[in-house]
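Here we show just some of the chains, and they stay where they sit in the whole.
As written, the chains take the letters A and B, and residue 1 is the first residue of each chain.
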Amino acid sequence: MTTKTTDIHTLLARRKTAYSLEQAFYTDPAIFELDMELIFGRHWIYVGPEPSVPEPGDYVTVELGRTSVLVVRDDDMRLNAFHNVCRHRGSRLCQQQKGMVGNLVCPYHQWTYNLQGALMFAEHMGDKFDVSQHKLKPVHLRNVGGLLFICLAEAPPADIDDMARQMEPYLAQHNLANCKIAKQMEIVEDCNWKLTMENNRECYHCRANHPELTMSLYEYGFGYAPDPKHSDGLEQYQGILNQRHAEWEAQGLPSREIDHLDDCVTGFRTERLPLDRAGESQTMNGAAACRKLLGEFGRADLGGLSFWTQPNSWHHFMSDHIVTFTVLPISAEKTMVRTTWLVHKDAVEGVDYDLDNLAAVWIATNAQDQALVEASQRGVRSDAYEPGPYSPYTEMLVEKFCNWYVTRLSALVPRP
Amino acid sequence: MTTKTTDIHTLLARRKTAYSLEQAFYTDPAIFELDMELIFGRHWIYVGPEPSVPEPGDYVTVELGRTSVLVVRDDDMRLNAFHNVCRHRGSRLCQQQKGMVGNLVCPYHQWTYNLQGALMFAEHMGDKFDVSQHKLKPVHLRNVGGLLFICLAEAPPADIDDMARQMEPYLAQHNLANCKIAKQMEIVEDCNWKLTMENNRECYHCRANHPELTMSLYEYGFGYAPDPKHSDGLEQYQGILNQRHAEWEAQGLPSREIDHLDDCVTGFRTERLPLDRAGESQTMNGAAACRKLLGEFGRADLGGLSFWTQPNSWHHFMSDHIVTFTVLPISAEKTMVRTTWLVHKDAVEGVDYDLDNLAAVWIATNAQDQALVEASQRGVRSDAYEPGPYSPYTEMLVEKFCNWYVTRLSALVPRP
């Protein structure tokens, strides 16, 4: 019963290019419901790395708003995803975020499903009851170089094939499937999920806010366009970049930028980036954090392969470890960010790597980012907020995120 | 602003018999408001046993959603119920869940009402002020064998007379009015109130979840229909039941099932059920928990008289103690369950009964049920949830609860 309301069609139609979104996109519970239905319900969503479920019977649960999805490895080592909802009276099957099971047994009345989702046993249901009609509801699952994506839609976007075809050569040599999880950490940020994503898509804020991250990251290392006022730094960085790309490509490491952040349904971007100082890893001194290198790597100074996906993930693949991030919206103004650090599965903690050293940069950076996005949320809640201009030199990827979001929502919101 | 919404008429009309309800009935705040207005606002609601207010001036308050009701015993030993709202500026009169007063004095400006609700004193209101127009608003109250029911409607369902007429012979010999409260306990469950009720209406979940309760309760002791696959257990139980019913009826104890769970506005069901092991009481060993028996009982092995009412209560009357449960919705996904244990008013704690022993079974059972209904709530919140089939052999009373609910709501929701 405010005197001002605007429908979603008008909001989408009047979105101003290269400006941040209007307030309602960050605060309105009704738009959040649309985001969950149309963005998180109809696109490929990154849920975690394959080593989350290394053995038969290992499962993880993923919360997408009110929807809970179960990812489980079956006895044939296949990965399956199901809705985490019993077909009897709807109880959650698995209550924990991760675990190991033989079968999937509902705690309520012991309906029992196998790891392919078939209902094996349901007592007291009588002879006419057809177990084949009460399988767990499947969810589409796709493994791209060890990164697990799910899609809740009946007909998922087909262009994940294009992403997989382009990305797998980049990802293959890091051999994510052969890693183990060294550490996992969850933060709940008091902000809309889009502010979390926008913050990830620029390093304009890095120099003043991320002293630990910028130890190894070049200031102009990510998402900067030629800017007459900063030409010296940029030229110097561009020289380093060209030289390293040439070296890496010569070593058979695909390195050059691919950017489909806003021209594909399954939007993504990748590039191998040089690192500063020791140049090996995102650590406080730039040196590798794990002595046991990934895949077949014989050397550590390979910078970092970064990979960003719409709508909810980013990943840094280094020669010694991988850090992967998934963003899971909770409500219009609450978002969960899960960070996972992975090392070679044979690396030994305390011998090959020190966990504090491995995780120090991103623990600090996550906390800094949380403070920033929460200050943003409090600001955009004000009715005095109006969309502001993006920097043409440092916020192009934020614009691509917003453009992808607005384009996808516009395509999917039913016309009145 | 989700793209899918369904009006209440459609939801009610398409409800599928013998299947659980659709998601909206368990999660939608708008349907919760309807539940409070039409189910809890127009039916007889169990609020507690008469021994909650044994003496003149004793009161209890009951929260039905945002409505607070005061039940008080006046100086003539009559029980009265009022809205717990001062007629001046609306302050709560009594802030506590129970207490004792001489008059009802509003804490704000000391408007003073007697225990019949008449306004006796209001300072500074002037000569023209008519106290007779500012009585406390009465609430209908009905005492059925010591169980107190209220109704917020102006014209309450008349068929409580039928329930009272049928139930009083069953309840009389336990003489609830002559009991005292030994223990009371409140749990807030993170679920819709209907999941709490549905859980109460079947024992399909008991064997795997309630080891303490099933010490004294027969597995097939409640709500099981003949099932070819479990004919042995059922036949054996039916034999015990028939024998005990005959014995009890011969002793003048009405025992046979009466079931009006879904064919009356004031729906209810009763039956005296045999108990296992010592056969005396719902305790860990089946033996009576209190040496001082209720009423005129000379022996303890009388099983338990169970009594269920729509929409919000159940009760177990044994020879040595009574356990009574009231379910009070708080919000669409939050429900309070209050459990009360009663013994003979002359029983002495530590001498005639041990409180831990008396309460052990239902403290454990309540905690187990809470975990189950909360797992159900998390599951039905998923958009992947769809109504599932009830067991034709063990969930008939759940179906009767849902049928009663849907029938009552359908009758009361105004047509558009």
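Methods note: a contact is a pair of C-beta atoms (placed from the backbone, for glycine too) under 8 Å apart; a residue touches a chain by one contact, two chains touch by 3 or more.
Here the structure is a predicted model, which is why all the values come from computation and not from measurement.
Undergrad: All chains share one sequence and 2 are in place; how many are there in total?
TA: Every protein chain is the same sequence, and there are 3 of them overall.
What we mean here is this: only the chains that are shown with their structure count from here on.
Undergrad: Given a C-alpha superposition of chain A onto chain B, how large is the rotation in degrees, taken in steps of 5?
TA: Fitting chain A to chain B on C-alpha atoms yields 120 degrees.
Undergrad: Let me have the rounded angstrom distance from the C-alpha centre of chain A over to the C-alpha centre of chain B, please.
TA: Between these chains, centre-to-centre, one finds 48 Å.
Undergrad: Which residues of chain A touch chain B in the complex?
TA: Against chain B, the touching part of chain A is residues 8, 28, 30-31, 33-34, 37-38, 41, 66-68, 83-93, 95, 107-110, 123-127, 129, 134, 137, 152, 413-414.
Undergrad: Residue numbers of chain B touching chain A in their complex, please.
TA: Touch list, chain B to chain A: 1-4, 20, 27, 198, 204-205, 208-209, 227-230, 371-372, 375-376, 378-385, 388-394.
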